[in-house]
Every structure is written in structure tokens, then in C-alpha cells.
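Removed from the display is one protein chain of the complex; every other protein chain stays in position.
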Amino acid sequence: MSIQFHPDRLFPADTAVRDIARRLHKAVEDLPILSPHGHVDAAMLADDTPFPDPTALLISPDHYVTRLLHANRIPLDHLRVGGTTTVTPQAAWRTLCDNWHLFDGTASGYWLTHELVTVFGITDTPNAANAADIYAAIADVIATPQFRPRALMETFNIEVLATTDDPLDPLDAHVTLARDPRFTPRVIPTFRPDVYTKFWNPIFPELAARLIAEAGDNHTGYDGYLTAIANRRSYFREHGAVSSDHGTHSPATLHLDHDEAARLFDKGINRTATREEALAFEAHMLYQQALMSLDDNLVMTLHPGVHRNTHTATLETYGPDTGHDIPFAVDYATNLGPLLNAVGTHPDFRLVLFTIDETTYSREIAPLAGFFPSVYIGAPWWFLDAPDAMTRFRAATTETAGFSKSAGFIDDTRAFCSIPARHDAARRTDAAYLARLVAEHRITENRAHEIIVDLVDAAPRRAFTL
Amino acid sequence: MSIQFHPDRLFPADTAVRDIARRLHKAVEDLPILSPHGHVDAAMLADDTPFPDPTALLISPDHYVTRLLHANRIPLDHLRVGGTTTVTPQAAWRTLCDNWHLFDGTASGYWLTHELVTVFGITDTPNAANAADIYAAIADVIATPQFRPRALMETFNIEVLATTDDPLDPLDAHVTLARDPRFTPRVIPTFRPDVYTKFWNPIFPELAARLIAEAGDNHTGYDGYLTAIANRRSYFREHGAVSSDHGTHSPATLHLDHDEAARLFDKGINRTATREEALAFEAHMLYQQALMSLDDNLVMTLHPGVHRNTHTATLETYGPDTGHDIPFAVDYATNLGPLLNAVGTHPDFRLVLFTIDETTYSREIAPLAGFFPSVYIGAPWWFLDAPDAMTRFRAATTETAGFSKSAGFIDDTRAFCSIPARHDAARRTDAAYLARLVAEHRITENRAHEIIVDLVDAAPRRAFTL
Partner (left out) sequence: MSIQFHPDRLFPADTAVRDIARRLHKAVEDLPILSPHGHVDAAMLADDTPFPDPTALLISPDHYVTRLLHANRIPLDHLRVGGTTTVTPQAAWRTLCDNWHLFDGTASGYWLTHELVTVFGITDTPNAANAADIYAAIADVIATPQFRPRALMETFNIEVLATTDDPLDPLDAHVTLARDPRFTPRVIPTFRPDVYTKFWNPIFPELAARLIAEAGDNHTGYDGYLTAIANRRSYFREHGAVSSDHGTHSPATLHLDHDEAARLFDKGINRTATREEALAFEAHMLYQQALMSLDDNLVMTLHPGVHRNTHTATLETYGPDTGHDIPFAVDYATNLGPLLNAVGTHPDFRLVLFTIDETTYSREIAPLAGFFPSVYIGAPWWFLDAPDAMTRFRAATTETAGFSKSAGFIDDTRAFCSIPARHDAARRTDAAYLARLVAEHRITENRAHEIIVDLVDAAPRRAFTL
């Protein structure tokens, strides 16, 4: 086949090291996928609706793919982003194929290739000439019963798949899936309260009011708000959730006394809070939810440090999650101080730290996870979920914190078909990293086998209490 | 020969990967040099004056060389820096040769070696004993007609060479060169307005007054200033310039309304502006010039994040650019927000981001260039223009942004004879990086060939509209 998909992909070039990497990968290649954080839609699985066309499946909703095409002067509506229909799905697909070379060397290119080959049986490198044929081939596959979402879950060998959900989501889809005795994978919700804690969200007052009304146990104001969050966390827990997910601006944590917090909350509701007050309230609510987790045992996952929707015109035309979120430097060491001082050694608290600021790996995250029993090291995600970046991550964290505090891999994806590709890439990268340690006589190959199995299987179960 | 100059230099040790790297390098080894940003003096080429002595050519003006000797307790006047004549050129040359070992492992040592071998035919490692002989050999070469600047341009196979020029420079040298039918390389000016936008420059009022007087179309104050900048940009464009170059303190961008900007400008003129006001005005003028570029199509290049002339005593004795500029951490993500929101997706805007803060590669620059069509990734420069640093650069940017948004290599040098060495080192480093991707089955060797040719040839033409 002409498409680049070699059995030794991502393994080191040195033949001795490669041989070790092959053996290590073999040990985990077929282990079930545990996906404790991601953005697949539970309703899609509950309804088991067929996937729509190839473009809607692989291009339009995947901002990893559309952003790089956009960066090369292709308008987002030519990719049917944000519900636009300026071009046909076929035309959008052809645009991708015609620009396939842009993805050389990227994580997205690697995943797409993996999907095309293993899921759809494509063997030619996409280009403008074969775009229509590939489109047709994928469309044929999509139409088969084996390609329905639930069937694919089993084909992909996904044992656990966490979705990310609004706190007021009734979780009906999760209930449907849990009640189906023929469907064995666990699809679990994740409590994501971000929009209810950010005053700068234009509809914060409405959201908070609705939250209080629905779950505030007849309390009002800040008390009702706190009660409602605790109630909904419990509801999620009862419906299988193992974690709450926090995309805060910074990792700031802050313990305000009740009256001060209530005062800020009222300013948020009245839209009179300053930026500093908004950040203080967000930091306070992160702290509060760490306390709540001592009761409901939801693992807290944190991924701060991104300016969201930086290009207003794109946001207005195409909506959020369309490729213009840009990371910035973060400081975990100082910001997490209040929270870790309060609950960092509590046996029931668990905090998984994610970063897209690589500088924090060796400077802050490994030192924190290397002391606090509650702190786990989140996998490299988003811009860092790629072979070289994942290798840097291991090299930067292991020497301080070892392997035991790793929270395992998370795919964090809304691109359902990319899940196996992403997990396999992570396994290959870890195999390559461990093979180097073996070749440098830093660990034995036997231990490397145990470690890679632990990273793939036990580590996410441990960190996420699966 | 005893000097270290192997045909496989900078290629990976693994023989299989090295073979691939050799083949990739072969594909670009003889391609013309495109140098869209640098500091060679256009008058030197226009006048075609013979180079002075070896010390004046290779040591005194090159702060990469003199700084490391200075760091090892050699006074700058022993190297004839800043026009000092305490020692003879021969004595300064002997100092370099006697300290040749200090440059082992450095980029400067690599370039100097390349120059000595390929330009001057030196085959012995310099030392105190052979210093006089090497000096004489170089002096002989310099005296030949083939070593006149214009002849060397052709020998070096430089197709395009950009200089960096004061906005009020009449560009006579560029005109002379452009009019000479026997001189085929393009020598193009670059608009560098920095000294006219920084209030903390002691002579800002005089410079601004002169700018307004010469190009303000009889307007005065801020209006005359804006008019003059736009006029001079156009003048540069008419004389072949393709870019404006901005060495701002930070990458801050800011849109002030006209009256507020005019108010700040007056404070700058009156020397009453605070540091914050000076930075605000600089940020505003960066923004303004991005808008101007929509008219004149000058590509904007940005390289912030350096404390200039940090050692006052050295500045006073030897002048600027004498080795004591020190980088600091920068934040592109937040600072570029206003500018990219305004013109980031405009088809006529181009912004090349340079950094000497490596942390921004994966965290900010690749994500920005991976969405905004206007943003190109500048080559590692200054302290990062070295084999390992360039390799880290590729690894940190490619997985997010691919290769297409690379602006190609720039040498940024005032050391004319080092231009081929620098470009060859970049080509070798890219060959080595790509060879690894091929060996790890991440791209095909055919694609790697296309990519390296693109990086050397098409990428700078694309980003700099050459």
C-alpha cells in the first residue's frame, strides 16, 4: 500500500532498541481501552444512530484537523465547520485529501492514517484524484451495521468510555446504556461545571438561576448554588461518574469565607464583578469542589491554561471549539498551594493535573505528584498528545516521580474513530521510551513489561478509581 | 586535516538514519541561499570594498564570538570590539586561536570552522602556534578579487539577501545594486522602525522630529508621525523590501484610539511618559503597522523578549550589540490577542514569529500558526540557531503545525562569511530530523525529500512573499 502505516511505526530506529520496543508493545497492544476522559456524545451511543457522511465523521467536528487546514488558508466553511453547508460533504472531503501533505509529521495526520487503514481499509495516500473513491469507500463502511457506534465500541475494545457532561444533564443516555444487558462497555458521565463557575460567561446568571432552581433544594443565592452543585455531583456519582473535570482559567485555588463568597456570587449574578473577582470566585469554587469530593469521591481533573475562543469573528461564525484556543504559561506550584495544604494528603482526595505548558512537567507537576499522595500526573493532551511530545513528557516526569503516579493515557477526543489510534500511539510511545531505558540498563526488560502493562491498565484504574 | 570538518557532520550516529539524512541533505545542499532577514551592510556590497583584515572580518563585529571570549576573561578591547585599537589585529587573532577550544560544542565554533575550511582553505585547528600563519593565509585570500563582497555573494550562491535598515535610510546602496545588470542577487532592504517607537530611547524626540520633518507630508505631531511611518514603509516597499522587522520589548499589541495615542506620543516627545505608557505606545504602534501592512503588504516579523545592552559599562565603552543582550520569558498567547483578533485571518496580513524563549514553541507559536493563516513560524535564531536547539524546535512545532507554516531559515547575521555555514547547518539539522521521522515510519522518504526542498526553497518564498 502507498499509505504510510508500518508495523514498527513510532519505534526507535536503532534495531536493538526497536526489538525491545516491539516486545513491550506486544504486551499491551490488545489490552482493552480505558478512556476516562473524552468528549464523545453519549446520546450517539444510546441511540446507536449510524454515522453520517465521512466529512461529518472525520473532518467538520475535529478542530485538530480543521485548524491546520484553516492555517493554510482554507476557510472553515469549506470544511463544513459549525454546521455550515457552503460546500458539499464531498467537496470538503476532497479539500482534505488535496491537502493531505499538510498533516505530515503531525499527530492528526498520524491518527487519520491509522483510522483510514485500520477502520476503513484505505491503502492509498489520499489526494485530489482518489478523494471521491475514498469518500465512497468510507461511506460504504459507515452504512454497515458493524459500523454503528455501539458495534464500534466493541470492535475498538473500549472497556470504559467517559463522556463530559453539563451538570444539569439528566444523563438519560447513560441510563439507557447502563440498562442494556447486551452492551457491556461502561459509558460513564463526567461532571463538568465550568460554565457555572465563570462570571465572564455571558449567560452565567441564567445558568446559575437554572442550576439553583433545579437542584438547590429550595435554597436561594449562593447557598442554593452550593447545594445544587453538591446535589448534581452526587447525581453524577450515582450514575457512574468517577470524576469532575475543571477547565479553569488558571490553577488558582482560594478559600473564601462564606460571606465573601456569597458577596462575589451576587456580583456575578448582577454582572458587576470585576475580572479579579471573577477569577477569585472560580478559584474558590475549585477549592469548594475539592472539599465536596471528600464526600462524593469524584476524582478532580484540572486542565487550566488556555485562552478560549481567541478569534471573535470565528467564534461568532462557527462557534466554540473551532481551533483558536491558545495555551499560555501556568503556575501550579503557587496556585495549588491553598488546595493542597487543605486536602493534599487526604486519603479520599484525588487530583489529576493536566498541562499544555510543558515547562511544568519537571518543575511543578512531577515534584507535586512526587510528594502529595492525592496528585496524579495527567497524560499529555491536546497540543502535546503526539509522539515526540509524549516522549518529552515521560523523560521530564519519570526521573522525579517514577511511573506509579501516572494517571494513564486519556484521549480527550470528540473524534470517536480516532480513539484506537490515539491509545495505540501512546502505547507505542511508552514502549519506545521504556525500550530506551532498558537499552541504557536503567530498568530490566521484565520490569519494563510490568510497567507498560501498569501504565495502560492499572494506572488509569488507580487514578480514576475505575 | 586536523580541523574537525567531516562530510557527515551533524548527521545522526545511527548508520541507517545517517544514510537517510545524507540523501536528504544531498537534495538541498546546492540550492540557492534565501536570506530574508539579516544584518549585512548593503553599502559594503554596493561599494564592493575589499574586506579589511581577518580580525575585522571574523572577530570584532561578531558578538557571538567576542561574548564567549569575554566570558572567559578576555577584555573586549583585546578583540578590537567597538572600534578599539588597544591591540593589533594580529594580536586579537592570536587570542582567538589560543582560545579556540572554548568554542567546542558551540554554534559559533561550528560556523567558524566551516568558514575557515570552505572559504579560506584552512585545514589545521587554530592554536597560538599557527595563529600567525592562519592570519596570513586569510589575509591573502581577502586580498584577491574573488573575495570582494559581490563576488562572494555569487560564490556563496545567495539569491536573496535582506538587510535591516533605518526607516530614513535613503537606500542608495540598494538602488545601486538593483541597477547593476551584472549583479544578479537581490539585495533587499527591511524596514526596522524600533528606535522610532521606543520612548525610552534617549534620542526618541529628536528621531521622531526628524522622521516627521522628512516624511510627514507637513503634518505635525502624532499625525505627522503616523504619516511618515506609512510613507517610509511605502518607500521601502518600492525599493524591494518585503518585510518590516520589529524588535519590540514584549509582543504586546494594543489598539489605542487616536486621541489617546496622540496624547502618549506627546508625552514621549516631552519625555514625560511612564514606563507603562512607553510600552503601551510601542504595543499600539505594532498594531498600527499591522494595519499599514494591509496596504503595503510588508510581512511583519517580530522578535521580542530581549533585555538589550544589560551591562551599562560595556555599552558605554564598546557600544550596542556587544554581547550583553539577555533574553527573558515572553507571552505571545495573551499579548498578540488584540492584533490577531483584528487581522489574524486577513488574507493580506503575514506575521512571522521569532522567539528565543523555547517554551513558546509548543505552547504558543505552533498553536497560533496552526490556526491563523497569517502566522508563520520563524526559525530558531540567536541563542537557538544551533543544531540541538534547531532539532528541539522542529520536534516542538511540527506535531502541532506540520511543516507548511515554517518560514524557512533566516541567518540574522552580520557575519557575512558565516551565511553559507549557517544555512548548511540548518539544512543538515532538518535532514537529520526528517531522517528520524522516516526511520520511525512517520513519513516516507519521498515525502521527506519534498519537505526538505520546501523548507529550504518554497517556505521562505511563501512566508516572505519573495
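Labels for the chains are A and B, by order of writing; each one numbers its residues from 1.
As a working rule, contacts are C-beta pairs under 8 Å (C-beta built on N, C-alpha and C of every residue); 3 or more make two chains touch, one makes a residue touch a chain.
Because the structure is predicted, anything quoted here is derived from the model rather than measured.
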- Answer key for B:51, B:103 or B:332 versus the chain not shown reads B:103
- Kindly state which of the options A:359, A:413 or A:429 is in contact with the chain not pictured. A:359
- Task: May I ask which residue of A:2, A:341 or A:465 touches the chain that does not appear here?
- Result: A:341
- Using the definition of touch stated at the top, determine which of A:32, A:75, A:221 or A:370 touches the missing chain. A:370
- List the chain A residues touching the unshown chain? 12, 14, 16-17, 329, 331, 333-334, 337, 340-341, 344-345, 347, 359, 362-364, 366-373, 375, 395-396, 398-405, 436-437, 439-444, 447, 450-451
- Note on the structure: For chain B, residues touching the missing partner are 4, 6, 8-15, 67-68, 70-73, 101-107, 109-110, 307, 310-314, 323-329, 356-359, 383-384, 386-389, 392
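Note that only the chains that are shown with their structure count from here on.
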- Message: Nearest whole angstrom, what separates the Cα centre of chain A from the Cα centre of chain B?
- Response: 39
